[in-house]
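Every protein chain of the complex appears in place save one, which is left out.
We just call them A and B in the order they show up, numbering each chain from 1.
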Amino acid sequence: MSPLVEVRNLKKHFVLSGEWGKERAFVDAVSGVSFSIFQGETLGLVGETGCGKSTLARCILRLLEPTGGSVLFRGKDILKLPLKEFKAYRRRMQIVFQDPFASLNPRKTVFSILEEPLIIHGERNPRARREKVEAMAEQVGLDPRLLRNYPHEFSGGQRQRVCIARALILEPEFVVCDEPVSALDVSVRAQILNLLSELQERMHLAYLFITHDLAVVHHISHRVAVMYLGTIVEIAPTEELFANPLHPYTQALFESIPVPNPTYKRKRMVLEGDPPSPIHPPSGCRFHTRCPKRMEVCSVHPPEAFSPTPEHVVFCHLYGGTKVI
Amino acid sequence: MRRITQISETLYLLCRNRAALAGLIILGIYTFVALFPWLLAPNDPLKRDLALRYQPGFWAGKEFARFPLGTDYLGRCVLSRIIWGTRTSLLVGVIAVSISTALGMFLGLFSGYFGGWVDIVLMRIVDILFAFPSILLAIAIMAALGPGLEKAMIAIGIVYTPQMARVVRSVTLVIREMEYIEAERALGASHARILLYHILPNVLAPAVVYATLSVAGAILDAAALGFLGLGAMPPAPEWGAMLSGSHKALTSGAWWAVTFPGLAIVFAVLGLNLLGDGMRDLLDPRLRM
Partner (left out) sequence: MKKVLLQVENLRTYLTTHRGVVRAVDGVSLTILEEETLGLVGESGCGKSMLALSILGLYPKPQGRIVEGKIEFEGEDLVQKSEEELRRIRGKRISMIFQEPMTSLDPVFPVGEGIVEVLMLHQGLTRSEARREAIRLLRMVRIPEPERRMYQYPHQLSGGMRQRVMIAQALACRPKLLIADEPTTALDVTVQAQILELIAALKEEMKTAVLLITHDLGIVAEHCQKVAVMYAGTIVEKSDVFSLFARPLHPYTRALLGALPRLDGKRSRLEAIPGSVPDLIAPPLGCRFHPRCRERIPRCSEEEPRLREVERGHEVACHLL
């Protein structure tokens, strides 16, 4: 089976506007990331603040123009398309944002927010639009009678339902979920996670699910990619990754999650320090400054990929760096 | 239906805000005066009678009731001139601000949304305009255009454009970064659609507040230009020109010829400021909840 979305060596640098006469600094937000996502699958993308996961997502959707690399959607490189032709792809790939308060225009009714994508993509018949909007509202569990209300009249969970409906009304094949439940309370979070799973089954959606919450990613993903400072350090099927994390960063991440079970005794591996700045990322393996198992080679060469099983890839010098793929 | 309830709700909230209500009432009176001056003015504002120069008004006794607020240096009725001048002054204020709002919104939206070198060039021009005191700039523009009321409107309109552009640009910069604009881009909306359908409505509220406040400034500037003899051409009644024509009156004890036009200006400016501040509170969605 060929992948729905394939990301190859994607790069994004931001130029910091330096003062006159000074050398310009670059933020190395995404530095050479590759992975693929198949139809109907959820790929979880975990990482800490500033690791570049949101930038990566925006580059895939061309909300930001990447500095290098390619994104293939059903085999077609969408980064090379002129923007006019790319619009046809917009309806096939959508995004749900983190903040359900900031991502809805406060001056539009929910109906007009949901109608908007249909208008943009040329649905001229108001009746057809109305029917679609109402059907979609039903699908995400919004009372169609509330469609004439404004976003501020809704709770956080309901607003996130509106955001999901807006993303799905064009019947996309691929949806980026950028921390869609981080702003929600535990009790509401479960509702939205369940909804996303249901919709995935019903509409055969592929998700790129970005989050910093490992429990959430464990719950919803088929495969998980772990990101650190602009690079992917490990990628594997969920069960395997959680059972057998290989990269020291992945291990530390898992060990850091508080477990809601007071009898659980952890083997602590608390990481020292904070993630370094992506303006001057460390040489070699980017994790070496905080890694408890670092070796001399780590600060010199970036690690090569190692695959213990066909679907599990880790970038770490501990495993010899024999290139398998 | 929804729109009507929204407007009535806004009016209701406006009425609850006492300061804004006071502003609204003052402006209502001014507007009425401006619309129907012939109903209110006791005398012909242009009729001069040098025999009746600097006549005092009602306070001096019954025999002076013909000119309730006295007469000016040419023996014209001060009250009638103020009443007829209301129309001119309000018109100057509103038209000048309409010009600055239209120009400023265009520049601000464009500059804020697209950013880059367009923004840099436009904002440097705005900075240069800012560097001049507003009245000086208006005089300079008038010098180029020549005197006259229409030209005063254009000059004041240009003078107020940079500030409006700044206000609109700063709001645009904030709105542009909102996630709902990003969502809009993800849906494939064109720049025109995003600007007109999503950013403009959000910019409108602060722009309207700012415009209301600038009308007050524009009226003052128009009066100043009139005072300098650059605005309305005599003998047309205009508040600033009235002050200018009568300022010598102060030394001769005829305080009424300057005080009353001055008060007309003060109350108009006060009304506009009260209304503008009230609308600022009103249009803040956080306070509406």
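Here, a residue touches a chain if its C-beta (ideal position, glycine included) is under 8 Å from a C-beta of that chain, and two chains touch if they have at least 3 such contacts.
The structure displayed is predicted, hence computed values, not measured ones.
Chemist: Please provide the labels of all shown chains that the missing chain touches.
Modeler: If we consider the entire complex, the absent chain touches A.
Chemist: From the list A:A190, A:M203 or A:L318, pick the residue that touches the absent chain.
Modeler: Looking across A:A190, A:M203 or A:L318, the contact with the absent chain belongs to A:A190.
Chemist: Write down which of A:A128, A:V259 or A:I279 is the residue touching the left-out chain.
Modeler: The missing chain is touched by A:V259.
Chemist: For the chain not shown, which residue from A:V216, A:C285 or A:C298 touches it across the whole complex?
Modeler: Hidden-chain contact among the options goes to A:V216.
Chemist: Take the complete complex as the reference. Which residues in subunit A touch the chain that isn't displayed?
Modeler: So the residues of subunit A touching the unseen chain are 48-49, 155-158, 185-191, 193-194, 197, 212-216, 218-220, 238, 242, 252-264, 266, 268, 270-272, 274-275.
The working rule: only the chains that are shown with their structure count from here on.
Chemist: Return the distance between the CA-based centres of subunit A and subunit B, expressed in whole Å.
Modeler: About 51 Å separates the centre of subunit A from that of subunit B.
Chemist: Would you pull the subunit A residues touching subunit B in the complex into a rising list?
Modeler: 58, 61, 63, 87, 90-91, 94-95, 97-99, 102-107, 109, 116-117, 120-121, 148, 152, 163, 166-167, 170
Chemist: Please give the residue numbers of subunit B that touch subunit A in the complex, ascending.
Modeler: My answer: residues 2, 178-180, 182-189, 193, 198, 201-202, 285, 289.
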